[in-house]
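Structure first, commentary second.
All protein chains but one are shown in place.
So, chain A:
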Amino acid sequence: MLRSTQINGSKFDMTQSLTNGEMRLPADWRDLFALTKPRVMSLVVFTALCGLLAAPGHVHPVLGFSSILAIALGAGASGALNQWYEAGLDAKMKRTAGRPLPAGRLDPQTALHFGVGLAAFSVFLMLFAANWQAAALLTVSILFYVLVYTIWLKPRTPQNIVIGGAAGAFPPLIGWVAATGSVAPLPVLLFLLIFLWTPPHFWALALFVRSDYAAAGIPMMPVVAGEPSTRRQILFYALIMAVAAIAPWPLGYTGALYGWCAAALSAVFVALSVQVGLRRTGEGDRMQPEKRLFAFSVAYLFLLFGAVVADHWLIA
């Protein structure tokens, strides 16, 4: 969207650069901050921190902090590039129409430069503070989110969330690798856990904002396959996610504290998914079970990763 304003009575396009003699309002820092999807970033930072804290050995606090900062900046860069690419789609959805780009508070070029610059800096910071393995994984996760999920999968297939979920599953793995320099079975299981958690989490949301996705032409599962199929798949993924969540305990990678927490939390997750999976909705349904599942799924991941760290420290 082009924005226009007036200086001395002459109209000009705010998205033009200063090089052609015109002026534009500089972006407000709050809009640049909003571009990084801060709420999504909080989950990314927390899971990455848990991956780092659950790793064996000692990490210098400054290096640990810098690694987590690099992951946060990488996630912010991914969010910014995602919003830059999807500005047109965001404008069509009520939930996202108020974001800085569709609302016209920020010009696309600034968003693109901000995203690319932040991505490059996050990888450099990780390389400097941790190791090349963590920097390489961070690069892969940013590229996967932007190129594979945002540009390739999301507009093409209802499996976008399933495959694209891998991008959000990287943080605990990167945190672990930043601390140790190598990959181990436990962070791979944590990766798998987030990967399998993503479909029920996003499809619960997609069920109650289905009309938004349909209006924007995004082939989310409820839009393409319909509600009954989506509900069955939520239940299916919740069940295998529960198995993956409990698996580290019997496999000997965590202790009983994590095991019991995982079992209890997963039981609640599955119970909420059964409610969602088996019900049918009519006109004017307020989608309360779906909203409950979505809200609990966020708390579930926070509590489960907290349990991983608590368990590790108790054993240590």
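Just so we're on the same page, contacts are C-beta pairs under 8 Å (C-beta built on N, C-alpha and C of every residue); 3 or more make two chains touch, one makes a residue touch a chain; residues count from 1.
As a convention for this text, contacts and distances are computed from a predicted model.
Novice: For the chain that is missing from this picture, which UniProt protein name fits: "Cytochrome C oxidase assembly protein", "PadR family transcriptional regulator", "Stage III sporulation protein AD" or "Isoquinoline 1-oxidoreductase subunit"?
Specialist: The correct option from "Cytochrome C oxidase assembly protein", "PadR family transcriptional regulator", "Stage III sporulation protein AD" or "Isoquinoline 1-oxidoreductase subunit" is "Cytochrome C oxidase assembly protein", the UniProt name of the unshown chain.
Novice: Among A:34, A:54 or A:129, exactly one should touch the missing chain; which is it?
Specialist: A:129
Novice: Touching the absent chain in the whole complex: find that residue among A:179, A:207 or A:307.
Specialist: A:179
Novice: Given the contact definition stated above, which residue among A:40, A:59, A:163 or A:184 touches the chain not shown here?
Specialist: Reading the full complex, the residue touching the unseen chain is A:59.
Novice: Which chain A residues touch the hidden chain?
Specialist: Residues of chain A in contact with the hidden chain: 1-7, 11, 13, 23, 25-29, 57-60, 62-63, 66, 69, 128-129, 179.
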